[in-house]
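Worksheet for the structure shown next.
Only one protein chain is missing; all other protein chains are in place.
Entry: chain A
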Amino acid sequence: MSIGGSDLDKAIAQLRACRPIPENQVRELCYKARELLIEEGNVVGVDAPVTICGDIHGQFHDLMELFRVGGDVPDTNYLFMGDFVDRGFYSLESFLLLLCLKVRYPDRITLIRGNHESRQITTVYGFYDECVRKYGSANVWRYCCDVFDFLALGALVTGAATSLSPTEGPLAENAEAMPDIDADIEIETLNSAGEVMFRYARNSDSQTSESSQTLGSSPARPDPTPTRVGAAGTGASGSSNGTSRNEGGAVLCVHGGLSPLIDTIDKIRLLDRKQEVPHEGAMCDLLWSDPDDIDGWGLSPRGAGFLFGGDIVKRFNHNNDISLIARAHQLVMEGFKEMFDNTIVTVWSAPNYCYRCGNVAAILELGEDGSNAGFQRRSNGDRGGGGGGWVLGSNDGTSTRNSTDNLRLPEGPGRRYRVFEAAPQDSRGMPAKKPVADYFL
């Protein structure tokens, strides 16, 4: 049978109910998905607005929660940065649902590859066993792995607005002092009920930097000390950097991070990606590397990829006209974490990872800059808050702290983080607790 049109919608409905679809449908779906993905470049172009998501790891019910908080496909344009499978109990349903949505709405959802989208890793961390358990054979695992080889390695988001108009929703109970409502909002953090938890103005004055200090360990904490010079309004127009660059700067999305072998985005485009994730080299690094508070490059404790410091990120962003790198790959207890003067962010979308880590998850919404047809506020009754679209606005905010800070970086996009917790778990269907290790001492 072929999977298309109404069949596809049926499959989506079935998967949304967390029920696997028959093996022949999986085969058909994977074939169609491959045909689609093969047409995509290694770096997929994506127009804002877009909602960027990190690791899912087979936590199907939390993926449903993500859609509740962020809006449904195709109403919301999504970008998933890989690691759909392994560790959670519903890798199969999660990945197949995302794949169905990709085939059904190819322009409204982008999937890029994570380090777990690999034959070797999935045989160890659960996806292989899950496929064999649910289908009695490894065929479905094989179809899925063939799709993994065609997933893009990165995405480049363009047309993102540089500031947010504040969400007119209620403030969360524990909300901190808010900047002036007239200020250009650079960062806003909302809880899963759509209540504003935190708001940060670009070129923030002492009042907001104070508030960010009181936030202490808040994930959205820009540096405790104000690193950006000049009050709001200085620098006038967004193109005042003296460059002809787009005022916003693009956002590069990749699962892991940078590679010493990759100094331009074009070099990513030249890779031959249609293969198993190699143990070393540029493709491996893009999927395995982590940012770290070091200078330059370091050995990754993971045994694959590299660690890279703020100087590397700033140079890369400068050379490639990027304002921000969005990546996943690392568990962040607060759901997201910005580093290196807001030049890179880690987004983690698997709440209470592996059903035991106790972390919250986040997704990152980027609005559009209005140069395209106006942004339509999604209507999603499930979401509290409401109001507040995205507005065009900008201010010059180049920081000058150390040598690499002298690099002029494009202004970062306005970033709205929606933080959410794990969905209430229905324990039925969960595999029994792992047997106690038959340890000898």
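Definition applied: a residue touches a chain if its C-beta (ideal position, glycine included) is under 8 Å from a C-beta of that chain, and two chains touch if they have at least 3 such contacts; residues count from 1.
As a convention for this text, contacts and distances are computed from a predicted model.
Undergrad: Any idea which of "Translation initiation factor eIF2B subunit alpha", "Dynactin, subunit p25", "IFT74" or "Protein phosphatase methylesterase 1" UniProt assigns to the chain that's been left out?
TA: "Protein phosphatase methylesterase 1"
Undergrad: Out of A:300, A:323 or A:343, which touches the unshown chain?
TA: Touches the omitted chain: A:300.
Undergrad: Pick from A:67, A:95, A:125 or A:417: which residue touches the chain that isn't shown?
TA: Of the listed residues, the one touching the omitted chain is A:125.
Undergrad: Touching the hidden chain in the complete assembly: which of A:117, A:290 or A:365 does that?
TA: Final answer for the missing-chain contact: A:290.
Undergrad: For review purposes, identify every residue of chain A that touches the missing chain, sorted by number.
TA: Counting over the whole complex, chain A touches the hidden chain at residues 123-125, 260, 290, 295-303, 309, 311-312, 314-315, 319, 329-331, 333, 353-354, 356-359, 403-404, 407, 434, 436-441.
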